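Once you've had a glance at the structure underneath, I'll fire off some questions.
Left out: one protein chain. Kept in place: all the others.
Presenting subunit A:
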């Protein structure tokens, strides 16, 4: 065997010597080829046919973008705003006509208050208008600290934080806590700023039917089952329930006591948006928690704007320091925006003073709300949406014509009819394509403490006439 092998080897060497040069070269090339094949990728991930410069230029030449914005027709219903000249207080001048205001969220009539104006003026004298900086960079004024302290005290919480824009408050607060991978349970009727906050948080959003606690519990249970499958993951998924105290879109209350029960049963935190209920509900105007007698510490975060009852600008969040303080570094609308002009903060402080001194205001408002709610009942063709204690009701068509545009036109005709008769109303405006659950078209009726019995009767009468005339 050994000798045989040797022979083969010798023969091979001999053959190598004898072989013609072209053969060796060919063999050599073949070997190199094999090596190349071994070391190069034998397949391509993607068939690449690179475009030549010329082809690229052609493509660039050919590409036609859509216009930056689509054209808006001149008579687009939301293009031509009603013009208000003079202050939008109890008497308001809309398109040149003086009317009684049933449209601005000036629930407590503080927009007009001399005291508030004087406080704002004295602040203007001292601080000027702008703050020229965010809170972190010398935009924190003594007035801001005072307002935060006062709001916390008013609400009975450890801490409060103010934002310079009402809309940005809850929209910044939600993504400060809830991140990608977390879960938010939210009511279908939630207002637009909540929706934007949800979107910015990039969390999983689970909508439950409006005020339907069974539906919410079903979702929570589903999640509980999901958690049991993967308990390790479940330990880091934060969960939140986001609700409004008094819904701006439906004018009804959230069932807070049941929500609190669910919170502890399923270990979910509650964020409560109170822009409509702060300064309205409760013996002292502290909102739904006071209305239901719920311990405010059971709510993780309460946010509200200061643009409705307080009749200033901006918003605030309040709750325990453990929760609220986090926004001072993580609330985008807080950190990256200039702070609230001191004169607006000063005005809010004075408005709080008035609210604290005279809790009777809230009783008056409640009576007026009930009155308006009652007076509007039985308007032909229109139904009243909302609870008797809600200060901003909706009038919807009983029978929709089937087309939103036509419905809006009908309602707008009622608004115009009333404007002519010195009752200022407005349509509730929405962005049709942006809303997650678009509310039906409606007329907003806002109650304020300044409206007298007579004015309420006149307004109700006027709406009835208009409905009779336009809807039949």
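Throughout what follows, contacts are C-beta pairs under 8 Å (C-beta built on N, C-alpha and C of every residue); 3 or more make two chains touch, one makes a residue touch a chain; residues count from 1.
The definition used in the following text is that contacts and distances are computed from a predicted model.
Peer 1: For the complex's missing chain, which UniProt name, "1-aminocyclopropane-1-carboxylate synthase 7", "serine C-palmitoyltransferase", "glutathione transferase" or "RNA polymerase II transcription factor B subunit 1"?
Peer 2: Per the UniProt record, the undisplayed chain of the complex is "serine C-palmitoyltransferase".
Peer 1: Among A:33, A:138 or A:437, which residue is in contact with the omitted chain in the full complex?
Peer 2: In the complete complex, the chain left out is touched by residue A:138.
Peer 1: For the full complex, which residue in A:166, A:245, A:285 or A:386 touches the chain that was left out?
Peer 2: From the options A:166, A:245, A:285 or A:386, the contact with the absent chain belongs to A:166.
Peer 1: Looking at A:157, A:289, A:312 or A:379, which residue reaches the missing chain?
Peer 2: A:312
Peer 1: Would you write out the residues of subunit A that touch the absent chain, in ascending order?
Peer 2: Residues touching the hidden chain, for subunit A, are 51, 56, 59-60, 63-72, 76, 78-79, 81-89, 92, 94, 101, 103-106, 110-113, 116-117, 120-121, 124-133, 135-142, 144-145, 158, 164-168, 177, 179, 191-193, 196, 199-200, 234-239, 264, 267-269, 297, 305, 307-308, 310-313, 320-323, 325-326, 328-329, 332-333, 336-338, 340-341, 343-344, 347, 424, 426-431, 434, 444.
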